[in-house]
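For this depiction, one protein chain was excluded, whereas all remaining protein chains were kept in their positions.
Per-chain numbering from 1; labels A, B and C assigned in written order.
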Amino acid sequence: MTPLLTVDGLDVSFGALRAVRDVSFTLDAGECLAVVGESGSGKSVTARALVGLAGDGSRVRAGTLEFDGHDLTRLREPQWRGLRGRRVGLVLQDALSSLDPLRTVGAEIAEPLRVHGVEPRSRRADRVRDLLADVGVPQPQLRAAQYPHQLSGGLRQRALIASAIAAGPDLLIADEPTTALDVSVQAQILDLLDRLRREGTALLLISHDLSVVARLADRVAVMYGGRIVETGPGRRVLERPRHPYTRALLDAVPALHAKGARLSAPTVPRPHAGRDGCPYAHRCAAADEACRTALPAVTGPDAAVCHHPLDGEESDRTPQKPHATARVAVRDREPHVEAGTGGSPAAPPLLEVDAVSKGFRGPDGAVHHAVREVSLRLAAGEAVGVVGESGSGKTTVARIALGLVPPDAGQVRFEGRPWSGVPERQRRTARPRIQAVQQDPLGSFDPRYSVERVVGEAVARAGVRGRAERLARAAELLDRVGLPAAVLGRRPGELSGGQRQRVALARALATSPGVVVCDEPVSALDVSVQAQILDLLADIRRDTGVALLFISHDLAVVRHVSDRIAVMKDGRVVESGPVREVFDAPSHAYTRALLSAASPLPAPPPAPLHRTGPA
Amino acid sequence: MKATHLLQAVARRVAAAAAVLLGAATVAFAALQLIPGDPVTTMLGPFSSATPEVRDRIRAQYGLGEPVGQQYLHYLGHLLRGDLGQSYQVQRPVGSLIGDQLGPTAQLALAALALALLLALVSAVATAGRRPVLRGAASLLELLTVSSPSYWTGILLLTAFSFHWQLFPVAGAQNGTSLVLPALTLALPMTGVLAQVLREGLETALHEPFAVTARSRGLSSTAVRLRHALRHAALPLVTLTGWLAGSLLGGAVLVETVFGRPGIGALILQATTNKDMPLVIGLVLLSALVFVVLSTLVDLLYLVIDPRLRTDQVTP
Amino acid sequence: MSRLSRRPVPLVAATAAVLLAAACGSGSGSGGSTSSTPVSGGSLTYAVDTEPVSWDIDVSQQDITGSIQRNVFDSLVFQDDKGQFHPWLASSWTVAKDLRTYTFHLRKGVTFTDGTPFNAQAVKTNFDRIVDPATTSQYAAGLLGPYSGTKVVDAYTVEVSFTKAFAPFLQAASTPYLGFYSPAAIAKYGSKLGAGGPADVGTGPFVFSSYTKGQSAVLTRNPKYDWAPATDSHQGPAYLDKLTYRFLSQDSVRVGALRSGQVQVAKSVPPADVKTLTPGSGLTVISKQAPGGVYNLVLNASRGPFTDQRVREAVQRGINVDADVKSVYFGAYQRAWSPLSPATAGYDSALTGTWPYDPKLADRLLDQAGWTARDSSGYRTKDGKRLSLVWPLMPQNLVSQQHDILGQAVQADLKKLGIQVERPRQDVGTFVKQLFGGKDDISDYSWARADPDVLRLYFNSAETPAKGGANGTFIKDADLDAWTEQGQTTLDPAARATFYTQVQKRAVDLSLVVPMYVVSSVYGASTHAHGITADANTWLEFHDAWLGK
Partner (left out) sequence: MTALPTLETAPQAPADTAPRAGRRPRARTLLLVPALLFLALLVVAAAAPGLFTGAAPNATHPLQALRPPGAGHWFGTDQLGRDLYTRVVYGTRLSLLLGAGSTALSVLAGAALGLTAGLGGRVADQVLMRLADVLLALPPILLALLAVAVLGSGTVNVALAIAAAFAPGYARIVRAETLVVRRSGYVEAATTLGLSRAALIRRHVVPNALGPLLVLATVGFGSSLIAASGLSFLGLGPQPPTAEWGAMLDQGRDFLQTAWWLGIFPGAAITLTALVVNIVGRQAQARFTRRTGR
């Protein structure tokens, strides 16, 4: 039987930039191939090239590009149009922007029906309703008449899938279908896709997160630098990666590792490979001259394109044993994180957040309670994680802790003195001792400032006088966060995401603070960069003894960093305690749901959850 | 949106409109007080042989002898009754003077607006996201129209099409053909700005994921532009068009001068150069009113175009 | 902008003559050739540069109102362009010795276009309306001067009386401002007559059919018209079916409309275009010199450097009037030698050529006056003070573009002599204050009036601008005062001529003025339009006009 889709030697270039190079794979009906890679790896371009939408200025070449017997390389635009939507469906990430926000959900779903004349106009409404019901959207009639912004993230993504499968395509390409979603919703969408696959639709799944897609995919293709560096059955790739990059990728996932383990390989700069060499060579510990000049031949459907494959080596995944001891049962009413296990028990808390609440007035005049009676305590040297889905109030807690937002009720104390409810003037002298690292580091840098000025401003605040002294101190701080002094002269806008986060960290450390509040510091980063930053945070904590208030939606990340943890939902802390206890024996249903949804292992579909409020 | 909210919104809008109008009236009144020289002299012109008694009578007739505060209150009182007063220069009610000239200017402005939108639409839809050469050429052309003063464009058009080729009548507001050149003159600089905003809007929209999604459903590139992108690009366009439409009144000053057309623009120029303040105030109020009406229209159009503004609730 | 709003300004625009008229005048209108036989019918469009604010002849002071309404309203008497009076609606008249009572015998059989008869009562109704304060007459009431009343002697005889001798009345009665509305229309429309249109019912050769503000006024033929002045070239109704006035304020637009055939006649053709209106292009020029004061630079002898006559003379002789006027007006206007227009009685032609351009003389005069040093910019100085003259620009809505440019030529001429001329732009208030206060060194204006008495306004010491006069020289000269006053006291043309010739000569000798050019009305017309002539006011008459092929 010929495969549904055959790709052989696909090349996509934008001017001089070769985004995709020599990519080959096949896909059968009812099969799922996951293409995994970090941003810039060429995975999305590959997916879009398959529907003839590689983008403006792109040049697509291929040895073979065949879909169901059609030679795609010879298609002209009208024929492409006949294929798109009808035979091949495309689902992009973030349904809020992938569905036209100015049109109703129904109109969007009906569009492929109209374009391809699948259904007569009179029956389209019915068909749309059926499709919505089919992808698990309750009240389909109502939903069809609504606009995307009126739907929750999960429902939106379902609607987007409904529009992609409306005309009954044989192949569904899903480009990061779950990236923007909370973990629990993420799982549901993956299940929906899995069901479609089982019903016979071929599925090409694009993702940056190997652990998420591996459980769904029959086969996995790992891309790096525009090339497929390893392909193989999902479980095999996950458990016994052969390519060093795949291995590094897996190592970087905190959920797969013991807490506190190093996630990233030491960053030793190596020379870049030549044009035809291995794109990973400059990051690969095993790279030699051969790697830099040429790639080995592809050996088959289950192989790594590598001169030095890690044959048969187990990933150093340590299975987690359940701990049933010492868990703290938490009532909704008074969720306290006890002082503790991480820091010295005797040490007085540096930062005390005591039953704070905060509400915001919405545009319609109604008050939205972002934070309700939240209490946290942070001792010197301790790391406390706050985890919760978007909208759970974590960021507001962070801002209250930083003294940027006054709480409506409750109070905050820092270093034993009142921190909330006092004039800003009074806080000012203590401010250098509690610093912050934001999710969007670029936004936290004055756009006119070079790195030197960004860090220099904080250095000056720490009392360092004289330009030369400040420069030296700034360079020292950069070195501390693993950046060369050459970065000083650059603007943050010219740096990569990881570098920016390092600069933010350097600035936060400049005043030798006792506490650093990190608000989603790694959620915008690729998994391997995320690993480096998490390792760096661990190092800094160890070296300086700084206490961390670490906020993230990612359970695994929080677990990796924190001593203690607080789980937030709808503005409340629903469970808290030492990290091991919460993870091993979650007492609150919500925590359990979070944990199971975030499970990296192929697992049975989770029990249906109650919706958790607006995304 | 609930009925009470709607009512509140309407009330807010009306109050804001009233505030702008009151403010405009006050600014105009303040300007009147700042004008140097005796208003009566201004009124009579430099070569009047009016006796001091006559001047006093005129001063009394216009209430110019009263204290400023009292004048202001009187003036507001008259405004509330819809009385804009008498023109100094022409000795006719300001309302009827303006009313007489409104027609030709409204014609000119609407024609220019329609023309500008049409040209911008064609230019932007045809060139958005196309080859850089095409796009660059269109862009340069638009920049050129934006950079050409209307009073010069008008002269060029007049010379070429009326004097030289005699394709269009030279002047007046007699019929449709006489509207072509002035409308084009007024439209051209607008076209440039509109086309640029529209193109940027289209290109932004075309690079949004939903446009890619739409293409992936089998829509042609043109269909995506017209069915999806245009609506998105229309949002900034509506704001800009509203703003530009308000400034058309100003543009009419120069265009009507060049083409010798009657209208509000010509009236504005006359009123300000003659310092015919009651007339100036009337025109200021008219402009403010046009602005208020336009911004209301813009807001309504926004509501029509963008459903996100109609409801802000996620209904789970 | 000057061309947008040409308000009537007695100083610069041609208004009706108000005083005694005497013979003389030159340069008659040259309409299209009248070689072929007039034909009846057709529609003629005439582009004018201003639009009436009020159409009410009893109210308006505007030139344009009179010139258009002339076609709709007839007068008691007709004044030809030599200043002589002819019967019109009055078939004859007598004037009392004391000049206080005028008796008119009206023509019989004249009807208004609403069918009502024109009679003595109609005259009384109209004149009484003019003087009624409720009418707020801006001009006509002035024409009636010391009016005391009108007496209806019989149906066709009226007696108009004045409280004191009023010589100018015949001339006034010849203007359209003292024309006649149908009493029925006055009763019916009253103050609405100013809105124009069919409400304005007169006895004239045309009926006011419609008016579109900002665009046009349409007049149609009065088929019953049979009482034209004898001086017209034909009797009976007008030839044209329709006469349309279009209001095109822009010079370029107006001329463009003429050239492209949208209009057949255009008023105020810019001098630059005059030479292009050739019979070859199917167009011709109708030009007529206006009577009264020419366009003069008036030198203020009461202030600053101009108190020294040598400086005034240096300016007078140092301006290259010939070349400047020629280059700015392209020969369309004749340069002036006297402050009085050649089209006015009493004009002194002997002044021609008596004060030619002589920059060397001017330099010598300035040296003699002590302005010998020069500063770094090349201007003359005396006692460290620069020889600088202030000549304000009139508020932009009153000044004509050409005057502005002519001014620049004068500036350039005087700069060569080392004299700086400053031309600040002023608003009306400041301008008036400066002018009335005699704070300017130079002012510039013409003053149209069909009588040499205009010289009194220019040079009599009592006639300061603040008092409604035109004496911007601020001179107090016994001779000038005496001669201008004596000119008023006699009706003998020869005696008057003597006085006024002396005035002109003395004004030039004292270098009080620099006459620049003779103001003329310049019209452009299609060669198909025939029989169009300019009257004593330099307005076009259309009763005799007809369209050829």
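What we mean here is this: a contact is a pair of C-beta atoms (placed from the backbone, for glycine too) under 8 Å apart; a residue touches a chain by one contact, two chains touch by 3 or more.
The structure displayed is predicted, hence computed values, not measured ones.
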Partner chains on view for the chain not depicted: A, B, C
Identified contact with the non-displayed chain, of C:358, C:404 or C:509: C:404
Residue of B:14, B:118 or B:156 in touch with the missing chain, whole complex considered: B:156
Sole contact to the chain not displayed, among A:2, A:39 or A:139: A:39
Residue in contact with the excluded chain [from B:97, B:212, B:230 or B:298]: B:212
Residue of A:211, A:264, A:435 or A:591 touching the missing chain in the full complex: A:435
Chain not shown, touching residues in subunit C: 1-2, 251-252, 255-256, 259, 270, 272-273, 276, 320, 323-324, 326-328, 393, 396, 401, 404-405, 407-409, 411-413, 415, 422-427, 430
Positions on subunit A where the hidden chain makes contact: 14-15, 17, 19, 39-40, 42-45, 48, 54-58, 93, 402, 404, 424, 427-432, 434-436, 438, 440, 442-449, 457-458, 461, 491, 493, 507, 511
Positions on subunit B where the hidden chain makes contact: 19-20, 23-24, 26-28, 31, 34-36, 129, 132-133, 135-137, 139-140, 143-144, 146-149, 151-152, 155-156, 158-159, 163, 189-190, 193, 196-197, 200, 203-204, 206-209, 212, 240, 244, 246-251, 253-254, 257-258, 268-269, 272-273, 275, 280, 283-284, 287-288, 291-292
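Assume only the chains that are shown with their structure count from here on.
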Whole-Å separation of chain centres (CA-atom averages), subunit B against subunit C: 40
Whole-Å separation of chain centres (CA-atom averages), subunit A against subunit C: 88
Multi-chain contact residues (two or more partners), subunit C: none
Residues of subunit B touching at least two other chains: none
Complex contacts: residues of subunit A adjacent to subunit B: 48, 51, 53, 56, 77-78, 81-86, 88-90, 92-94, 97-104, 111-112, 115-116, 146-147, 149-152, 160, 163-164, 167, 362-364, 611, 613-615
Complex contacts: residues of subunit C adjacent to subunit B: 1, 4-5, 7, 9-11, 51, 53-54, 136, 213-216, 246-250, 252-254, 256-257, 259-260, 262, 394-398, 427-433, 435, 465, 467-468
Of subunit B, residues touching subunit C in the complex: 35-38, 41-42, 45-49, 89-92, 100-101, 104, 158, 162-163, 166, 169-174, 257-263, 266, 269-270, 273-275
